[in-house]
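Of the protein chains in this complex, all but one are displayed in their positions.
On to chain A.
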């Protein structure tokens, strides 16, 4: 035989190594992305330079007894968020918590007393400088042109580095197959599989259809206000100029796009 086993194995190994190396170098040069045609928004789509949300906590408190947190219900049912009855394994995109949990570093006795019965709606802050995007090893989570921190559920490898990086506990992981926990599947939106991370995506899919986010639409008190932070004349910009607002853990420099009106 002309070719020995040893030589054959060597050649095979080299070929494999070469293929992998060239693929990796090619990837690095193109940053792994095939240049796709620019996405054109449908004419009815709502667009912005930086989407933001303002939450009026007083209004939220006033309506709480009659609205039964419709915002949460709307979001979770539209997005097929499973209802898992286990604090450790639950998945949530938007939820209520106490003032001292939402703003632990501000929570002195007076403020705690003042905000005792005020529900604080928590969701992904859609940070302008998101640490979760920075740490993702596959770019499965990324910031889009409108300032929304997006998730590609199909690319996520489930390493949970983003969960370690998020200072707001906004991300949930599918510890089990979530589908049995989705009561009524909305066929318009994908369900997830086990082993991937998920979170609120500011209803990017609804914005593309010209609809405002589900939670904002569902709120009967109009306690949630949604708009473009970069647009001087938007409702969010106007209201932030007039009223006192807080952002969660602003000192960390992530620049959240969710504001809480506290006056």
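What to note about this one:
The criterion applied here is as follows: a residue touches a chain if its C-beta (ideal position, glycine included) is under 8 Å from a C-beta of that chain, and two chains touch if they have at least 3 such contacts; residues count from 1.
Note that in this section contacts and distances are computed from a predicted model.
Per the UniProt record, the chain missing from the shown structure is "Menaquinol oxidoreductase", taken from the list "Menaquinol oxidoreductase", "Sugar ABC transporter permease", "Leu/Ile/Val-binding protein" or "Na+/H+ antiporter subunit A". Screening A:69, A:123, A:136 or A:215 for touch with the missing chain picks out A:136.
Which of A:150, A:165 or A:246 touches the hidden chain is settled by the complete complex: it is A:165.
Of the candidate positions A:155, A:183, A:222 or A:243, contact with the unshown chain belongs to A:155. Only one of A:88, A:110, A:184 or A:241 touches the chain withheld from this view, namely A:88. As for the chain not pictured, it touches chain A at residues 20, 23-24, 27-28, 31-33, 87-91, 97, 100-102, 104-105, 107, 131, 133-140, 155-161, 163-169, 172-177, 193-197, 249, 252-254.
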